[in-house]
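Every protein chain but one is kept in place in this view of the complex.
Note that the chains are named A and B in the order they appear, and that numbering of residues resets to 1 at the start of each chain.
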Amino acid sequence: MLNKARTLKDILWFFVFFGLVAGIFRLWFGLGATTNLTDSVPWGLWKVLNMIAGVALSTCGFTIGFLVYVLRVEKFKPLIKPAIFVAFLGYGSSCFALLFDIGLPYRFWHPLFMWNEHSFLFEVFWCVMLYFSVTFIELMPNILEKYKLKKTVGFLHKITIGVVIIGISLSTLHHSSLGSLFLITPYRLFPLWYSSLLPVYFFTSAAGCGIMFLIFVKILYSKLYNPVSVFGEQTNGKVPVVCSLNRNDGNTATKEYGKDMPMLSSLSIVGASLLAIYLILKIYDLFRLNLFNTLLIGTWESWIYILELLLTAVLPLVLVIIKKSRRSPYGLGTATFSASLGLALNRLDVGIIGYFRDAGSAYFPSLTEWALGIGVIAAAALVFLFVAENFSIFDEQWKVYKINKGIFKASFDTINRVWQAALHSGLQRTTIIGVFVLPIAFVLMYPQYKSDKGIYVVPASGLNTIRSILIINANTPGMSTEFPHLKHQETLGKEQSCIECHHISLPDDKSTPCSRCHRKMFEKTLIFNHEMHKGWVAADRQIPGLQPENKTCAICHLPGLPKDINSAVGCMECHKEDIHVANTLNLPKQFLYADSYFYVMHKRCIGCHQERKQGVNKPNLDQCSNCHQSYYTQYETKKELYGSLASD
Amino acid sequence: MVAVLMDITKCTGCEKCVLACIEKNNLNLEKSYFDRITARDGLSSDRFLSINKIDKDRFARLSCMHCLDPACISACLVGGITKSPKGAVIYDPDKCIGCRYCMLACPFHIPRYEWNVTKPFMKKCNLCYDRIKDDELPACVEACPNKAIVFGDRNKLLKQAHRTINSKPEKYLQHVWGEKEYGGTSILCISDIDLAKTGWSDKPVTPIPHLTEPLIEKTPVIGLTVGGFLVGLNWIIRRRMEFSGQNGETKNQTKKEDGQGDA
Partner (left out) sequence: MEQWIEFAKGPLFAFTFLIMILGLARHFIIQFYSIFISKGKQLKNVSWRKIFSDMFSWVVPVKHLIKGTRIFSTVSFIFHVAAILVSVFFIDHIVLWQNYLGIDLPSIGRALADILTLVVIGCILVLIACRIFVRRQREMRRKSDYVLLIMVLLPFLFGFLAGHPAINPFPWNTAMLIHILSGEALFVVIPFTKLSHIVLYFFDRLSVVHWQLKPGAGDKVAKALFGEEAKV
């Protein structure tokens, strides 16, 4: 039982450490380097899963508050503390994750003073903030009880009903407003999800699934710490508590579960009836907007839509309606878990997935986004477990699970004493997880270790054999520029003219084409190939007494210095005769990087054209349109060119 | 209200306006060329204006449309986006918190974000509001060699556009894009081919904020109604419980609860 809790905590710590590194990287390197967000999909996992779905799953605070304080259903009173606490943690973790999502986290307070009353986001901000304070006030008595501040607690109890009513109004507003956020995107959101009823959907589904989520938390918590209260006595020792809502139906011979089960199953009926309203509204909306064609056409969106509806409403409803599964913790657990999962999926659909078709590109969160998103949730769960262990959040009192604070003396024989023995005790166990997880997280998420995301652009797709025309399209189909190579060669003077433009002839090349080195269209490229040089340079010179492969090192890297770029001799030491001195190119000592193709072509062409425009009496020779006219006028001449190519 | 009128038939796609825009806004030229290829519609945080090929030899301008009733202004929660007196939609980086709701709200997908920096802001065309304030032309209009884009008062330009398309009905389509779309934009287009399949795809006449603003005006009312209803409900239930408590069975229970409540 406690071993299970400990394993769960280990897993949670794993995610927390991962999230810690992710959070630091997010703040250090910025959003672009750590997330997969783009201009087409600006809202990602943190905002939608952590904020919108997280807040939606924390509605139990106000629904149970409504049931207990306003409607005075005394049956659910034991659940009020965990409900408020789950709400508090849910809102807290959501807001914390949101701090990492917004571009300028240090300005989170701006909406307090800078108002735009027309924005639903503004309303959500205020309501969430106020409601978070309300949950805090509601929570205070439970914490203060432990410190025996009777006056404060008494005062807080007196104002409870007022605070609860304010909380319920605020929740009604912001849960529907979270749906209204997406009303502003009528032509971007996929029509299955866009509806003018979005606020109502969001409110009903959040209220229903919030209750279900609380039941799930209760069942899970009991499984870990106090199985008797929900799962019943495992042995035959004591008097069994019969789970039956209505003792008059004569069907008391059902399986015996814990004493909390009747309460949970009757609560699940409340949640399920809210979900039923949600389901009916959704189906009504399909009729109203006439979306059956879109639903049945079989796009992947429609499958996700059906899955989401099944998980959120249909499966939980069925499981709750069947009496047998409703009264069993396993059936109820499945129902509530499915509802929570479905709710998260629904929010992801409305917030992210529904925009893919419009954006024209899909988005899958990066590792950093998953790590931080899950890490924040894991941290909230750890706080929950900690508080539930040390304060009386769930009403029953049980033996507080104490960690054995073992202390180890310094010993060089560490692997046995300091490491293995630490596995049996609390915080020292956690630090071991940290020692291993932090480096892994660092290496996996460090932006500079990721593979180069930049696309490789092949600049010139032309004719290598004849070289009469070079067609430069820069990977933009439909837009290209022709460079009439043959024409230039003839105008400038046949065979002798090569060196006018080609400034280098690498070994085995007559005159090296531009794209050999200027490989990328708009970026500099690393052109120095170390492996290749190693093989070639050795053949040239002989240094006696060295291991054959090491001879080359001594040629380029000066002895007595670190073997890096700075200690190597310049490229011109060897390549002097390859460079055509005829043209006035200013080559540096080390030309490791070649400029972009775009840059060098413009530089070479425009410079030369500017010089020659007077001589040949063509005033437009240095204008853009001289080369780039193929955009529109040269469409016909293009055909001629292609024709001439074919004849060559 | 000022506007920019573009005649699609006159544009040759030389992109001089883009260069002028980059120069005026001090943007990164090299990155902007890279973005020309990687971005779907040629817009990026270093490219506020792009010329897209929409047909064989037709080019359409894409930049902030400067709607008359913009969705982004309604969306921004700190009021960081405003409309200048002359009608340009301008952005205040001092207020922005980086929530990117404007990017989600814009029906034209215009706002761009500086993803590659650690202190990012939203970037978009501001119609050179600092220049038009002094009755100068925006940089792109000034740079256009073919007079394909002209700048002026919106009403006058609308009249001019209608005059042009009426005078040559065989050449132009009888529609001024931007006149009514989303309640009207400050970028107007006349064309000889249908622009509906490009950035202007079957846009409605209603401005986007009309979908949300009537609803948000009701929120205080809804909040107060819910609150009042709950107070009433609570009062009734309490009365009934006290009443039934006096009568008998639940008396003990109620007392016990009150006791718990005070503890």
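Note that contacts are C-beta pairs under 8 Å (C-beta built on N, C-alpha and C of every residue); 3 or more make two chains touch, one makes a residue touch a chain.
These numbers come from a predicted model, not from an experiment.
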Exercise for review: Could you list, sorted by label, every displayed chain in contact with the chain left out?
Suggested key: A
Exercise for review: Taking the full complex into account, find the residue in A:443, A:526, A:558 or A:592 that is in contact with the omitted chain.
Suggested key: A:443
Check your understanding: Which one, A:11, A:112, A:280 or A:435, makes contact with the chain that was left out?
Key -> A:435
**Study point:** Contact set of chain A toward the excluded chain (per top definition)
**Key:** 405, 407-415, 418-419, 422, 428, 431-432, 434-436, 438-440, 442-443, 446, 449, 530-531, 545-547, 549-550, 553-554, 560, 562-564
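Here is the rule we use: only the chains that are shown with their structure count from here on.
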Point to revise | Residue numbers on chain B that touch chain A, as the complex places them | key: 12-14, 16, 30-31, 33-34, 36-40, 43-44, 53, 56-57, 71, 73-80, 95-101, 103-105, 107, 109, 111-121, 203-204, 208-209, 211-213, 215-216, 219, 222-224, 226-227, 230-231, 233-234, 237-238, 241, 253, 257, 261-263
Point to revise | In the complex, chain A residues that touch chain B | key: 27-33, 37-40, 42-43, 66, 69-72, 74, 77, 102-105, 107-108, 110-111, 114-123, 125, 154, 157, 160-161, 165-166, 168-170, 172-173, 177, 180-181, 183-188, 196, 199, 355, 359-361, 455, 457, 474-476, 478-479, 521-523, 596, 598-599, 624-625, 628, 631-632, 635
